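I have placed the structure first, in the form of structure tokens, so that the comments after it can refer back to it.
Partial view: only certain chains, each at its native spot in the assembly.
Labels for the chains are A, B and C, by order of writing; each one numbers its residues from 1.
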Amino acid sequence: MSVLDDLRRTVSDLHRELVRYELVIWTAGNVSARVPDRDLMVIKPSGVSYDELGPEAMVVTDLHGTLVEGDLAPSSDTAAHAYVYRHMPEVGGVVHTHSPYATAWAARGEPIPCVLTMIADEFGGEIPVGPFALIGDDSIGRGIVETLRTSRSGAVLMRNHGPFTVGKDARAAVKAAVMLEDVARTVHFAHQLGRPDPIEQHHVDRLHARYQNVYGQ
Amino acid sequence: MSVLDDLRRTVSDLHRELVRYELVIWTAGNVSARVPDRDLMVIKPSGVSYDELGPEAMVVTDLHGTLVEGDLAPSSDTAAHAYVYRHMPEVGGVVHTHSPYATAWAARGEPIPCVLTMIADEFGGEIPVGPFALIGDDSIGRGIVETLRTSRSGAVLMRNHGPFTVGKDARAAVKAAVMLEDVARTVHFAHQLGRPDPIEQHHVDRLHARYQNVYGQ
Amino acid sequence: MSVLDDLRRTVSDLHRELVRYELVIWTAGNVSARVPDRDLMVIKPSGVSYDELGPEAMVVTDLHGTLVEGDLAPSSDTAAHAYVYRHMPEVGGVVHTHSPYATAWAARGEPIPCVLTMIADEFGGEIPVGPFALIGDDSIGRGIVETLRTSRSGAVLMRNHGPFTVGKDARAAVKAAVMLEDVARTVHFAHQLGRPDPIEQHHVDRLHARYQNVYGQ
């Protein structure tokens, strides 16, 4: 199987994780992956339900969002994904959802404070808010990139809209989307009945360094 | 398969989406579809559980709710669906649920403000509240129609009762019901810890126009 | 199949509805049914997980909770169920859960106000609170019966404990448990951001009468 076929399958399969963790409804969320060593990306087609997705439905575009391969129109968020790949060469995967707790923080324009070891581990500090931006040009992509550049976080809460996450590959970006919604929810719950103490910065630094270097196999 | 058989299957299948997205419990929600070019509609029978629904259980009535075909009594909400079809010729599908977050807004009689791009996209502005109305005559139908006529929204929150959604066909009305509960929930979460800024009207207009014309395949 | 075998299967199957609607965790909830025309009831065994329940695991006791048939010890809530059957001859089914929203109202000792048409339909008014009572004698059963006798509701919120529901048969009691958690949740959500207007009493009466007489097949 070619690298591209393999990536179509990976991206298609990863959409199931968005469904499993209830990060998306109907057709409202998407995963993409950069094709290694080529100026191409694989992304979900627009308006297709998750039940009907399969490797063959996935769309290949260049890094300006122009269709290269596939029968369907690419996701309406393609321009934002493409902008991220053009400007963040270290990123291999991008995910966009409207997962409810993360989107509630985004609606208020309030960053998620680093009050849990899981936030320190995965995001290395508070999860930042990006600007309000309209779909249709580079505004969303630019807002994502400018926000992520000022942070260790792989997640950004786009104001009045919802989260975008990035990772070294599509799986890491999906993991960040899952972890983001989990911590957005837990900190929401914590704030409903008080205000937790933030974790001290030197502890955050140590937790983040350890998790990035030691965790897993 | 005849148009009517096809529609029975479509309406039966769409009830599964209500279950999947947890918009209904027990037997408390229903989908109907207008039969194209005929003064008929297909609707769920009353008090039958979603596990036992199939195309053959679906009921056909005229647009005053009188049974035309089927062995079971039609949904107790049939009069409301029928009223909508009689007075809104552009509507091809109607859905009623008691989905919990939308119903909580309905209980307070509070419209859902347009603070998310998803609300602008799908509903074109705030989601309006309809009057308190008793079952048993045209009151509910009239309340739905009068409210929807003053709005771009395909969803209305009937006071102390729950939401009704409409669409060009049954699938579009179910999509609106799913999106409604999702945004009702997210804005509920947002309001629990503050008040998000509404999206400016000219942005709402642009998002709504784009979504209605460009999104999907 | 004998009436008793049939009832064992019915009661066993109905436990699955408690699981499906997430009213119970681990082994913490139970359904019973009165055996028609005999002073017997069928109930869940104590401490058995829902995965391992089947008709043959169900236990038969008399209406004082003494084991009549079955290999396992009956539910630790058997005395409460039995008391209800002895004192409410119109009741054919009893359900006990710790469903989270209903139990939260019970923990505060706060009745659920009749602010939704669904509450008027199914419960005929506010859902009442029963006294704090310890397990081990007739206290819980007595608290249930005394509270339900002052109300049209088939559900009671036992203080600091959780809900009990009754019905003409086990299925009706399970339906009441499902509807109870649904309205407990929706009214909880409504109260988080305000206070809904109660439905006027004459409307409640009319809705309740209609639902009890007209709804279903």
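In this text, a residue touches a chain if its C-beta (ideal position, glycine included) is under 8 Å from a C-beta of that chain, and two chains touch if they have at least 3 such contacts.
As the structure is a computational prediction, the values presented were derived from the model and not from experiment.
A.B. asks: Assuming the complex is a homo-oligomer with 3 chains given explicitly, what is its full copy count?
C.D. replies: 4
Operating definition for what follows: only the chains that are shown with their structure count from here on.
A.B. asks: With over half of the numbers shared counting as same, classify the chain A/chain B interface as same or different.
C.D. replies: different
A.B. asks: Based on mean C-alpha positions, which chain is nearest the centroid of every protein C-alpha shown?
C.D. replies: B
A.B. asks: Averaged over CA atoms, how far is the centre of chain A from the centre of chain B? Could you give it in whole Å?
C.D. replies: Those two chain centres are 31 Å apart.
A.B. asks: Distance from the CA centroid of chain A to that of chain C, rounded to the nearest Å?
C.D. replies: Roughly 44 Å, centre to centre.
A.B. asks: Going through chain C residue by residue, note those that touch at least 2 other chains and give them in order.
C.D. replies: none
A.B. asks: Using the touch definition up top, name the residues of chain B that touch chain C in the complex.
C.D. replies: Where chain B meets chain C, its residues are 25-28, 45-48, 72-73, 76, 98, 100-101, 103-105, 107-110, 132, 134-136, 160-162, 188, 191-192.
A.B. asks: Residue numbers of chain B touching chain A in their complex, please.
C.D. replies: 21, 115-118, 175, 178-179, 182, 185-187, 189-190, 192-197, 199, 203, 206-207, 210, 214-217
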